[in-house]
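Structure provided below as structure tokens; questions to follow.
One chain of protein is taken out of this complex; the other chains stay put.
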Amino acid sequence: MQATLQRVSFSLPAAVWAAIIFLFLVLLAVVAPQWLAHSDPLLADPLNAQLPPSAQHWLGTDQLGRDLLTRVIYGSRYSLLISVAAMALAVLFGTLLGLAAALSRGVIDELLSRTVDVISAFPDLLLALMLIAFTGPGTSNLIIALGVASVPRFARVVRAQTLRVMTSGYVEQARTFGLSRFTLILRHILPHAIAQVPALATLGLGTAIIGTAGLSFLGMGPQPPTAEWGLMLAEGRNYLRNAWWIAVWPGVFITLTVIAVNTLGRYWQARFEGGEA
Amino acid sequence: MSLESIATRVPRKPTPSFWRNALARRIAARLLGGVLVLWAAVTLAFLGVHLAPGDIVSLLIGEQVRTAAIEAAIRAEWGLNEPLWLQYLHYLWRVLHGDFGRSYILNTEVSHLLATQLWPTIKLTLAALLVSLLFAVAVAVTTAHRRWGRRMANAVELLLASTPSFWMGIVLLFVFSFTLRWFPVAGDRTLSALVLPALALGLAQGAVVAQLLRRELERALDAPFTLTLRAWGVGETTIRLRHALRHAALPAVTLTGWLVGGLLSGAVITEQVFGRPGLGKLTVDAVLAKDLPVVLAVAILSALIYVVMSTLVDILALWIDPRLRGENQ
Partner (left out) sequence: MSPVIDIQNLSIRFGPHYVVKNLDLQVQPGESVALVGESGSGKTLTARSLLGLLPDGATLSADSFVIDGRDMRQAGREAWRALRGRRIGYVLQDALVSLDPLRRIGQQLADALSAAGQRGALEAQSIKLLQAAGISDAESRLARYPHQLSGGQRQRALIAAALAASPALLIADEPTTALDMTVQRQILQLLAQRRRDGHALLLISHDLAVVSELADRVLVMRDGEVVEQGRSGPLLARPEHPWTQRLLRAVPTPATRGLRLSATEPTPLPPRPQPGNAPLLEAIGLNKAYGDRQVLNNIHFRLHPGETLGVVGESGSGKTSLVKVVMGLTEPDSGTLLLEGSRWDRLHEKARRARRARLQLIAQDPFSSFDPRYTVEKIIGESLDSAGIFGDARRQHVRQLLDEVQLGDRFLDRYPQQLSGGQRQRVAIARAFAPNPALLVADEPVSALDVSVQAQVLDLLADMQAEHGTALLFISHDLGVIQHLADRVLVMQNGQVVESGELRQVFDAPQHPWTQKLLQALPVLPAWRPAVA
């Protein structure tokens, strides 16, 4: 694996480089938005409301006169932080569940698999909505809701991979060397079981970003006057006839970010999936 | 866990003699699995209400004013004075009869609410499903193993899959409704009102299915049995549509269950964008107002739809691939 990684890093296709650069900018927007934006995202300026894109306001202003570009830059924080946190949650619990199910077989496997089945019986967004109904809207609740909804995907893949590896030729061969159960799992089973997780997590991040925006669009996430992409879309929807830019630009940035994340994730998948026998 | 279990593939046990038809057995197993999941969903809903922090009566009332009359009505309906297991059985009984209780916030029977709002959402979901599948099949069949078609299709699919469906809806609204005035701006009065929402919802999901379908189609076109077909003199188009597609459809069919789930939840948001009536508005309002009976009812309903869909999908898979039926030589 080490050798393959070295071969990869200097020969990435142009699209992947573009994605990496874009994501770096997004990261910058999340961590230090004040370097990129020059106005206050929350300060209302009603005299300058609904101005079309111009030299002073590259993307125009919103219904309360705030510079749209600034709000989009600041808006990235919530969208990304929520998505990344939700994905981290899903990866952690999903992987543990999948591993536990596959390694224990029998009753525990059945139990865990059925639990995962029940969670996945509810479509992602609807499940998140149900959970929010109990906990109320807000950032951390959104993270938990999205995270839980994404657990089945990882649990299933990790379980399937683990089962596949457990019955593979090289694990059988390793048994003939007298390796202990623990060594077998640690050395051969575990690395292969989680091999697909990074690529899946990256792709899942794209879905999470859209999901976060969607839930915020419905009013489940951060509340006004916070700048958040989904929220801005909801607000802009009402001004579509006269000031289309308010609703359109946040969506452009959501799409671009998800494209970048998907490009990276697919490249990762294509590159490293070939290595798995 | 024994070491033996780690590396030994145990052969399937032979079929017991009374279940002769292996196919019937598999279908029965799927149905049982579906019922189990549904039961678990209903139980979770019940547990959710009883385990959530706070007093149950307050939860069910939500943001309404709490009066003695309403409290008495809730206690009677939910049987809060009975032991827990009895409450649970009553709840199961009621749900089986389609009685989801009463929403105190909207002051109506929940089942009545569902009945009126269900059809518009189903309409939208089906229309979007049609868009998804048509798009996926058309794109995959025409671009499989075609060098330039592939590249273009890949790029378009990436764009579509990365676009939030509600934003696509906003853009489509702006271009085709507000500016060009080809389609109505809101509501569900005419068939043309279905076009934009179905497109917005269906294309994004359709792109994901198209990717998978094309990859599987290419794999089928490279398979040995395709070479045999060509050697018999069967034409290329026939091979693509009649033979390879069937092979590619198998993994795509398993994806359809997930697809419908995604369309259903997407419909919730799309209805908000296009101002359409349906479960979407009902659910969102209920969540924000903490109207639990409605929320629970929608949850159980969506689980039901999903279970029905995935059972149908599993049965379809068994029909397509005879190897899954487990019939012996």
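When the chains are written out, they are named A and B in that same order, and each has its own residue count from 1.
Here, a residue touches a chain if its C-beta (ideal position, glycine included) is under 8 Å from a C-beta of that chain, and two chains touch if they have at least 3 such contacts.
Being a predicted model, the structure only gives us computed values, none of them experimental.
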| item | value |
| --- | --- |
| Touch criterion as defined above, residue of A:A19, A:A145 or A:A174 at the omitted chain | A:A174 |
| Listed residues B:W93, B:W119, B:W182 or B:F225, member touching the removed chain | B:F225 |
| Residue ranges of chain B at the interface with the undisplayed chain | 3-4, 7-8, 10-14, 223-225, 227-236, 243, 246-247, 320-323, 327-329 |
| Positions on chain A contacted by the hidden chain, ascending | 1, 3, 168-170, 172-181, 183, 188, 191-192, 275-277 |
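Note that in this section only the chains that are shown with their structure count from here on.
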| item | value |
| --- | --- |
| Where chain A and chain B are represented by their mean Cα positions, the distance between them in whole Å | 21 |
| Chain A residues within the chain B interface of the complex | 103-105, 114, 117-118, 121-126, 129-130, 132-134, 136-137, 166-167, 171-172, 175, 181, 184, 189, 206, 210, 213-214, 217-220, 233-234, 236-237, 240-241, 244, 247-248, 250-251, 254-255, 258-259, 262-263, 266 |
| Chain A contact footprint on chain B (complex, rising order) | 1, 3, 5-9, 33, 36-38, 40-41, 44, 48, 52, 158-159, 161-164, 166-167, 170-171, 173-174, 178, 261-262, 264-266, 268-269, 272-273, 283-284, 286-288, 290, 292, 295, 298-299, 302-303, 306-307 |
